[in-house]
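The complex appears here minus one protein chain, its other protein chains still in place.
Right, subunit A next:
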Amino acid sequence: MRRARTPAPLLVPAALAVVFLVLPLVALLVRTPWSQLGTLLVAPGVGQALRLSLVSATLATAVSVVLGVPLAWVLARSRARGRAVLRALVTVPLVLPPVVGGVALFLVLGRQGIVGRWLDEAFGLTIPFTTAAVVIAETFVAMPFLVISVEGALRAADVRYEDAAATLGADRWTTFRRVTLPLVAPGVAAGAVLCWARALGEFGATITFAGNFPGTTQTMPLAVYLALQRDPQAAIVLSLVLLVVSVATLLLLRDRWLGRGAAA
């Protein structure tokens, strides 16, 4: 593949963007108390919070893929009326301050919520302050990222392949599985990565709806925020751990999913 030379008018703004995005990370590295790194890393709760973060972000991504890809298809392909309104509604979590999202989740799934009250009475099931609440809060905030990515991929995909499959006798479900999905797989992967990253960094909705308790609901962003109250140095180390683990995971997955060519 021939590589395009960057046009000169793009160079300066691109360089500025890099500086703007990377400098805070550099500052974080510069201020990391390397000599205390060992003791701060093995402090109780760090591994626990990291594990909880990774597990809950992965579960939130799985839920988002299972529910979000079909939703993206509906938004991109169905001819139902009111799709524009539907799209606006499901992307609300993108603009909603996450703390407000957390309160909204209480109003639906809390003990006094419209669904939560019924769950409590019928099954004795309460969701707030559990690990399930963490996954729900993260899914609420992160799923729109996946939906938007996959919808964009679906719109860009050539519909003629699907038409051809239909002409050859494939039913709509088979067409979706065997033609559409492989066609938009890179879009799904990119959306899932975006969704996972957003879920991993989620703070506001989580601390509101799931609360903060070490081991059950205290994810890394919550641990970082609370460490900042007492020991800013520890907060920097925790941020660094989250950063390294998330970047490493994304790079590994990128190699595996999209092949070396895409990663280079």
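A few comments on the model shown:
Definition applied: contacts are C-beta pairs under 8 Å (C-beta built on N, C-alpha and C of every residue); 3 or more make two chains touch, one makes a residue touch a chain; residues count from 1.
Everything below uses one rule, namely that contacts and distances are computed from a predicted model.
From the set "Molybdate transport system substrate-binding protein", "Formate hydrogenlyase", "Cation:proton antiporter subunit C" or "Response regulator", the protein name that UniProt assigns to the chain left out of the figure is "Molybdate transport system substrate-binding protein". One of A:74, A:103 or A:183 touches the chain omitted from the figure, and that residue is A:103.
Interface note for the absent chain: among A:64, A:149, A:217 or A:246, the touching residue is A:217.
Taking the complete complex into account, A:207 is the one of A:165, A:207, A:220 or A:240 that touches the chain left out.
Those residues of subunit A that touch the chain absent from the view are 103, 106-107, 110-112, 126, 128-129, 207-208, 210-214, 217-218, 222, 225-230, 232.
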